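One chain of protein is taken out of this complex; the other chains stay put.
== chain A ==
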Amino acid sequence: MLRTALREVSTALKEGQVSPTELCQRCLSLIKATKFLNAYITVTEDTALRQAEESEKRYRRGQSLGDLDGIPVAVKDNFSTTGIETTCASNMLKGYIPPYSATVVQKLLDQGAVLIGKTNLDEFAMGSGSTDGIFGPVRNPWSYSKQYREKCGQNSHLENEDSSWLITGGSSGGSAAAVSSFTCFAALGSDTGGSTRNPAAHCGVVGLKPTYGLVSRHGLIPLVNSMDVPGILTRCVDDAATVLGVLAGHDPKDSTTVQDPFNPFKLPSVIDVSKLCIGIPKEYHIPGLSSETLAVWSKAADLFENAGARVIEVSLPHTCYSIVCYHVLCTAEVASNMARFDGLEYGHRSNMDKSTESMYAATRREGFNDVVRGRILSGNYFLLKQNYEKYFIKAQKVRRLIANDFVNVFSSGVDVLLTPTTLRDAVPYVEFIKEDNRTRSAQDDIFTQAANMSGLPAVSIPTALSEKGLPIGLQFVGRAFQELQLLTVAKWFEKQAKFPILQLQEMLDHADALSHQKISLSS
């Protein structure tokens, strides 16, 4: 039951095959059994059960609110949630209880979704591993999968497990791990440079970044206002479309949401790709790309061609500058956005009280980790009067060049772009931390970043397992506000790829034996 798609579970709830409280309890048990993944910062057990009970009453009266009624969902801990601690995995906001909920969270709750918990992330969503938060790193569920352990000749000694586990990618690693390990049916992430798609690829789930302006950012604690987008993580494309249908649309509280009417859609079940033109950006073939990912990418291109689509090579000439451009724009906006954390109105406050300035500085030193402080410092440098033109304005000009690259490609007849999502499959944590956050982000964001720069919708689809038995994802980038077309193509591809289900049962049985609690993924 926990492994099924949203729509199927929804039907099961309507038909009474399972009740919302049962479903909620199973998810909560599974969360306890998979605690070592560290995917959740807060598990909202009491409120979730209460919400599940309310949902049950509605189902009994035959008045369910929709497809999401009674469905357990998780939310990344940088979305404000009324009455529930929202930390951004930072000491700055530890203990902070927002007095309001993010619009997207409220929309989920209004549809009857059951909020099962707040998920772990890199501090303030800065990072590509979900390793740099104060609650510790998130472990990729695939580290414990039958698929990986068989390939890597792992024996089942717990001691070995502990040093070789893999990262989830980031920064929405907790959300990706939560969806991947079946503890919820959908999760919210955020995507500024790839933070939803990157962990989706590493954890073998679908990660959708909607068009900038389609989904409200009100209540999403901002990183880069001109690039941030709430992301959706699910186990299949249909589910992503369902969740998008609930979240998208103009929000008067977020003036960067467009006013165009949004019509929720259901993806067709029969899809013909023969009239499509798929673009393969040649600049995305870089030396760091693993040969496995390259092979999977090639094979995918062939799949489309064999189905009658026109598959052509295209050029996005400014790709190689997108990371540098992002580095400047991101740090500049971060410098501005983080200025609100001064300890006065909310969040951590230092005991230093000699002056406001010294209190602010001490508060921020104590509250932020080095990554955040480093970005604030760099951002302020690029915004200095003497540097403004040379760095910030320059980066904004380069941004236009990057965005124009996409405009040119899409106006030449290409419908959707097909690219890798990440350079390779997930690496072990001990290897990942050998390089610093900035270096890693620069390497890992390479394929995903440009979509944020240009505001275009993009989705990562789990495609194949690597030689190590780990997920490899491919990314589709679509035209602005054309999520229907993007997800239709993605759904067709998902059907072709037949990506295998994560086999966790063996690991859970092992955990059972220790905890004497029977956890089962099957109905």
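Here is the rule we go by: a contact is a pair of C-beta atoms (placed from the backbone, for glycine too) under 8 Å apart; a residue touches a chain by one contact, two chains touch by 3 or more; residues count from 1.
Please note the rule applied: contacts and distances are computed from a predicted model.
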Protein name (UniProt record) of the chain left out of view, among "Glutamyl-tRNA(Gln) amidotransferase subunit C, mitochondrial", "Regulator of G protein signaling 6", "Sperm associated antigen 1" or "ATP synthase subunit a": "Glutamyl-tRNA(Gln) amidotransferase subunit C, mitochondrial"
Contact partner of the left-out chain, one of A:Ile134, A:Ile271, A:Ile286 or A:Ile433: A:Ile286
Residue touching the undisplayed chain, where the options are A:Ala52, A:Val273, A:Val414 or A:Leu465: A:Leu465
Touching the absent chain when the full complex is considered, from A:Leu108, A:Val246 or A:Ala395: A:Ala395
Missing-chain contacts mapped onto chain A: 96-97, 99, 212-213, 226, 250, 252, 255-259, 280, 282-289, 291-292, 294-299, 301-303, 305, 311-313, 318, 320-321, 323-325, 327-328, 331, 335, 342-347, 349, 351-362, 364-365, 368, 370, 373-374, 376-382, 384, 390-391, 393-401, 403, 438, 442-443, 446, 454-455, 463-467, 469, 480, 496-500
